[in-house]
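One protein chain is absent from this view; the other protein chains keep their places.
Then we have chain A:
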């Protein structure tokens, strides 16, 4: 092990895959660091996705399917360990006509070939399983092992546990250059630092191709694929018991109706290949089509209250997943996935560690490493709020009334390893401001709490990770 490197492994990208790998590596005898261009984890695709921890995603025999198969049974344990909401609620895939029923049968065979639990449903059984599905459904598939997870809490938790175990997080450091020594990467250059490492993990998502290019690696293709979503109120969400998927199209998975762990329901996503990764704009026509398509599956969403619309970009490219060393730069390991990053993350972290060990990283597990994040008491989901408040009166001081987020929860998000540094960072970790009034009552209070904890003036406190509330 070269004693002169700053890190044994430096991860580029604080999305769900980068942080999952960081969390796994930090539990070994490895000096691990992570650089992130934004000033928080879980920006971009890890923030804007449907939060489905899938049991099935694509063809059998691929590495992605292998990682999903390995991850799927682990979710209860992983999320209990990381204090992340997860529910294995199952999914119903719905065919609306004879042509879709035929494609659904193809999917059925593919799911079976992947070795994943699945059951064919007739029209009556579809409605019995999920009464809110349209009566026009002609057939369905039940995927009982599909689950929902909070992808922002998951990413923030991976990061927090990684930092607890010694991973060095460097935020607002965009990689602007990579130094080479003959074939190998020697150092990563950011506007403020030169960071040497024995191995580089390229978990930059949409930016992965750019990282490979400046590292002199393979010409990868990664471009933003925009997905637009609409979020439906919890009052409707509490009536929906399963994820409702449309029949997969040949080229895209289509628009789905997905309950979230907050109780709300996501409609989406769409798929639109774009050029600018900062283009996260919604447009009226697409949002209308999202609601239309969702209403074909679950008609009542048309009259449900839409709290919010948003867009996010997932990485599309020439490879659906990419967990392997670069063919030109031997110490550069690519670690990206088109859109199943959340779903593969538990197994992908182990797999990545395996690849690094095979390549000569001496990283024995460290038995003293912390495996469990101490849970933050959450008022809304607590079975015994009395006890919570008796222990800490701040748990009874509700800041966000719509989502019932207490001042204790916000305080916890703003302190400790990898804390929130913006109002948006608080939302990602607690759900505060996410509800039906969209912060009309609580955003000022959250701004003040964020300003206090970050030592900033309320006018210049960060609203999103990139822009301030006022000034």
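Everything that follows uses one rule, which is that a residue touches a chain if its C-beta (ideal position, glycine included) is under 8 Å from a C-beta of that chain, and two chains touch if they have at least 3 such contacts; residues count from 1.
The rule is simple: contacts and distances are computed from a predicted model.
When the listed names "Lactate utilization protein", "Sarcosine oxidase subunit delta", "Amino acid ABC transporter permease" or "FAD-binding protein" are checked against UniProt, the chain not shown comes out as "FAD-binding protein".
Listed residues A:70, A:190 or A:282: the one in touch with the omitted chain is A:282.
From the options A:65, A:242 or A:309, the residue with contact to the unseen chain in the full assembly is A:309. Looking at chain A, the residues touching the absent chain are 230-231, 235, 278-284, 287, 306-310, 379, 385-386, 389-390, 393-394, 396-398, 401-402, 404, 435-441, 443-445, 447-448, 458-459, 462-464, 466-471.
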